[in-house]
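Take a look at chain A:
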Amino acid sequence: MSLSYPLQFVNLLAALLLLISFAMLSQRRVVGLITLFAWQGAALAASTAIIAWSTGQHHLYYSAALTLILKVIAMPWFFYRIVRQLDVNREVESMLNIPTTMLIGIVLVIFSFNLALPISQMAGTVMRSTLGIAMACVLLAFLMMITRRKAITQVIGFLAMENGLFFAATSATYGMPLVVELGVALDVLVGVFVLGIFFFQIRESFESLDLKHMEKLREK
Partner candidate 1 sequence: MSTGILLQIAQTLIAILLAPLLMGWVNQCRAWLQGRSAPPLTQPYRTLKKLFHKDAVIAHHASPLFRFAPYMIFSCMVLAAGLVPTVANDLPFSPAADVIALVGVFALARVFLALAAMDIGTAFGSLGARREMLVSFLAEPALLMVLFTASFISQSTELPVIVDTLAHREFAIYPSLAFAAVAFWMVSTAENARIPVDNPTTHLELTMIHEAMILEYSARHLALIEWAVALKLYVYSALGIALFVPWGIAPQGDLGALPLAILALLAKLAAGGAALSLLEAVFAKLRLFRAPEFLGTAFLLGVLGMLIHFLLEV
Partner candidate 2 sequence: MFVLAGFDTHFLDLAWAGVLLWLVLGFSALLAQRSKNVLLRLIFPLGGGVALCMAAIGLAGLTAPPATLVLPIGLPDLPFHLRLDALSAFFLLLLGSASFGVTVYATGYFRSMKSAPLALLGLWYHLFLAGMAMVMLADDAYAFMVAWEVMALSSYFLVTTDHDVPEIRRAGFLYLLIAHVGAVSLLLAFGVMQGGNGDFTFATMRQAEMTPYWASVTFLLALFGFGAKAGLVPLHVWLPEAHPAAPSPVSALMSGIMLKTAIYGLLRVTFDLLDVQLGWWGTLALALGLITALYGVIFAAVQSDMKRLLAWSSIENIGILLAAFGLTLIFYTDGKGALAALTLTAMLYHAINHAFFKSLLFVGAGSVLHATGERRMGKLGGLIRFMPWTAWLTLIGVLAIAGLPPLNGFISEWLLLQAFLLTPGLTQPYLNMVIPVAAAAVALAAALAAYVMVKFFGVIFLGQPRAPALVHAHEASWPERLGMLWLAAGCLLLGLFPVQTIAAIAPVVRLLTGQALVNAGNWLLIAPLAAERAGYAPLLFLAVVLTVLLLSFIWVRRVYHGRVRRADPWDCGYPEQDARMQDSAEGFGQPIRHIFAAFMRVERETPDPFDRHPHYRGDSRDKLWLLLYQPIARLTGWLSDQAARLQHGRIQWYLMYSFATLVFLLIFVSH
């Protein structure tokens, strides 16, 4: 079957998203991570906008704008500030070494494609394969959260996960109802805000954002 060019472009963006996810998985430096995150947001916003334009789902424009503001401008800027203030640029080596993580990541991608396949078959929307990619993004972000050791990288992973979800929402279902979108956005915003508070609190009581200081609460 042949897709209209905009939608092919969306597919391209989807692939880009996946690529960025992998890049984040392999990125050691926090600043680089933030940049990648911003790019991911940008790709997301773009794809949303294109879908909105090509399918005439106008409310998607709003979410595209939201994405742009929040995930491409606000948050990266915010994170840059934090990194500069707390200078936690250098990420210590992750729990697993990068190649292994990559391998696991690939396995995950295959897994999620298999999972999404039967669903995409029945997808009413023109966008079929994107669901699999979205799921892959989510799982990859999850993996990143597991492997990283700094609070801030974990948060970025968390937000990358939200990106994946968002992409799933827009591409597979042309976006959730507007209220929900707004609610989600609001939550994300508040969440990041809370996180900001957290970083400083953690910082002032542990003198670093390294998670290894936060393993006191356990079963003796």
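Just a few scattered comments:
We adopt the following convention: a contact is a pair of C-beta atoms (placed from the backbone, for glycine too) under 8 Å apart; a residue touches a chain by one contact, two chains touch by 3 or more; residues count from 1.
How were these candidates chosen? In short, all candidates are chains of the complex that A comes from, given by their letters.
Just so it is clear, the structure is predicted and the values come from calculations on it, not from any experiment.
This complex places chain A in touch with one candidate out of 1 or 2, and it is 2.
Those residues of chain A that touch candidate 2 in the shared complex are 95, 111, 114-115, 139, 142-143, 145-149, 154, 211, 214-220.
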